[in-house]
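Only one protein chain is missing; all other protein chains are in place.
Take a look at chain A:
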Amino acid sequence: MKIAVLVSPAVHPVSGRPCAGEADLAALALAQRLPGELQVWYAGAADDAALADYLARGAGTIHSLNLSPDSDVLSALGSALQGVDMVLCGARSGGGDGSGLLPYQLAEQLGAALLPDVLDLSKSDRQWRAVQALPKGVRRTLQASLPLVASVNPRAATAPGWSYARLQQGKIRRKAATGAALAPVVLEPSRRARALVAASKVSGHARMQGAIAGGDAKAAGVVVKQGDSVEKAQVVLDYLRQHQLVDF
């Protein structure tokens, strides 16, 4: 079985220098636990220093597709990954666009099953089972057959620590590639984002009244003072049941 792990350098939140992305490292560590032939791929314009963290944390050899900074990685990666059974990547890269779109685009292009935000992967018979992380601590188990594309949650696995020996032994194999041009982007300095607000034609007086009466704002809560503790406990349980907050 051929496994490909996609990595890309992230921007360090404090220093702003390139470093290994958390989710990509988790994907690398998860792939190393699986049986199969592992290849690490990168597509983009980063130099050796930006990829060094991955080598130092156990990537071995990184296959790099050299693209110009303003071109799309999708077509180059898509053709390089033909014939790969399983593609693992971080749920979101910490650099570049960080849009989280790549696994979706790759799954569509390769015709593979998509397993988003995976915490664990295991084999059962001929199929693969993935545990997906959902909000509020819910874990969903999904089953799919190869080929598949999985985006990996940063908490899925921990990569080995940084090692100078591994960095020295690691190799980056570079290959030129071409990609479609990305839509033009204008970079601007950071500031507070302005929310869309509906133009309101009401008078100042009406706005003041809205502030007093609350308009459609949340109605004040119910206050229960009557009864003993047992009755009050029943009120709370009724409230929890009414809003389906408990399952009994």
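Everything below uses one rule, namely that a contact is a pair of C-beta atoms (placed from the backbone, for glycine too) under 8 Å apart; a residue touches a chain by one contact, two chains touch by 3 or more; residues count from 1.
Quick note on the criterion: contacts and distances are computed from a predicted model.
Selecting from "Electron transfer flavoprotein alpha subunit apoprotein", "Aspartyl/glutamyl-tRNA(Asn/Gln) amidotransferase subunit C", "Spore germination protein KB" or "L-serine deaminase", the unshown chain of this assembly corresponds to "Electron transfer flavoprotein alpha subunit apoprotein" (UniProt protein name). Taking the complete complex into account, A:R129 is the one of A:K2, A:R129 or A:R166 that touches the chain left out. Within chain A, the residues in touch with the undisplayed chain are 10-11, 16, 94-101, 104-105, 107-108, 113-116, 129, 134-144, 183-191, 193-198, 200-206, 209-210, 212-213, 215-216, 220-225, 228-230, 232-237, 239-240, 243-246, 248.
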